[in-house]
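With one protein chain held back, the other chains of the complex are shown just where they sit.
Chain nomenclature is as follows: A and B, assigned in order of appearance, with residue numbering initiated at 1 for each chain independently.
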Amino acid sequence: MLSAAIDVYEFKDPEKEKRFQELAYELRCPKCQNQNLTDSNAEIAKDLRTKIQQMLEADKSNPEIIDYMVERYGDFVLYKPRVKPQTYLLWYGPALFIILGLISIAWILRGRAKKQANTTAEATELSATQTQQLDDLLHIKKDKKS
Amino acid sequence: MPRLLLFIPLVLFMILGGFLWKGLSIDPRELPSALLDKPFPEFSVTALQQPDRVLTKKDFVGKPVLVNVWATWCPSCRQEHEQLLAIAAQGNLEIIGLNYKDERAAAINWLRQLGDPYQFNIYDEDGMLGLDLGVYGAPETYLLDAQGKIRHRHVGVVTPAAWQEIQAIIKGWDSVKN
Partner (left out) sequence: MTPEIGEFALIIGLLLSVILAVVPMVGAATRNEMWMSFAKPLALGQFLFMIISFLCLGYAFATDDFSVVYVAQHSNSQMPIQFKLSAIWGGHEGSLLLWALILCGWTFAVSRFSKALPLDMLARVLSIMGMVGTGFISFLLITSSPFARYLPSYPADGADLNPLLQDFGLIVHPPMLYMGYVGFSVAFAFALAALLSGRMDAAWARWSRPWTNIAWSFLGLGITLGSWWAYYELGWGGWWFWDPVENASLMPWLVGTALVHSLAVTEKRGVFKSWTLLLAIFAFSLSLLGTFLVRSGVLTSVHAFASDPERGFFILMLLAITMGGSLTIYALKAPSVKSESSFSWLSREVLLLVNNVFLTVMAVTVLLGTLYPLLIDALGSGKISVGPPYFNAVFVPIMGTMSIAMGISIAVRWRETSQESVIKTLWLPAVVSLVIGLIFPFAYGGGFDFRVFLGMSVSLWVISTVVREFISKFRNATTIKTKLSQLSMSYYGMMVAHIGVAVTAIGITLVSTYSEERDMRMAKGDHVELAGYLFTFEGTKVVKGPNYMADQATIVITEDGQSVTTLHPEKRRYNVKRNMMTEADIDAGLFRDLYVALGEPLNNGEAWAVRVHYKPYVRWLWLGGILMSLGGLLTVFDKRYRKKKTRGRVANA
């Protein structure tokens, strides 16, 4: 477990070698703590790598190989979960949250714009003193204390 | 209304906390078989003790059986051997051995020395049947119903507790039938 998995898979076709690396990177070793097939030295990971190599040499497509693994080991082996109702939150959540965030910024800005229209003069006047405000604040507190 | 918004973080945290609480009682490493409630994969492999006999699924379909994945290189398999012998001695449930990625001579020798709880043994030399079954190590034990469907998988040593769990599942079937 402590040593990196290094073994030799020879491919005639460099394109297949690349696909092999991609697949072994995206599939999880079912027995390990949290490792993909590339990194794991476990017996089962070796078997699965061999199987991937055989399937690639037999001209199977990536989805076919992934389906083969999922049929036997379940969704657990996919480091990239499939998009289905159960994983909608996972896949679409981040985009949704960003949109929500940007909407709330727009909402805050709208509220401010309204207020600004009512009290433009006052706001500018306030801002002139604003830089001083903080230091004054600190002073006042100190005076209270001593 | 804005005041109520300030409670959102608290509510979200309470939901999260509930899941974490639940998480403490779940073992993330315990994997159910992907083949649960699916038929045992087709195969055609030689028997361990009779190298010229070819076994297929037909050899055990028709009654509930336990399929036990074992190998001589697996120390935990030795630990569970007594329990398997005890189950076989009770005679309620047949055990089929799946000798996984092992050496034939060593495996035969093991059974001769420690006793043989198995009806017969499938000799899965290259582990390809194991792969079809979703095995990720030895020992693993599968409970099959009379139709040859996988109904339960136990990973690791078959302890008395694990055996009780298996018996409870079988009892469940009987009560449904009656």
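The criterion applied here is as follows: a residue touches a chain if its C-beta (ideal position, glycine included) is under 8 Å from a C-beta of that chain, and two chains touch if they have at least 3 such contacts.
Model, not experiment: these values are computed from the prediction.
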item: Chain B, residues in touch with the chain not shown (by the definition above); value: 2-3, 5-7, 9-10, 13-14, 16-17, 19-26, 28-29, 31-32
item: Residue numbers in chain A that touch the chain omitted from display; value: 1-9, 21, 25-26, 28, 32-36, 38-39, 74-81, 86-87, 89-90, 93-94, 97-98, 101-102, 105, 108-109, 111-113, 115-116, 123, 126-127, 130, 133-134, 137-138, 141-146
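In the analysis below, only the chains that are shown with their structure count from here on.
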item: CA centroid of chain A to CA centroid of chain B, Å; value: 35
item: Chain A to chain B touching residues, read off their complex; value: 30-31, 42-44, 47-48, 51, 70-74, 76
item: Residue ranges of chain B touching chain A (in the complex, touch as defined); value: 31-35, 101, 127, 130-137
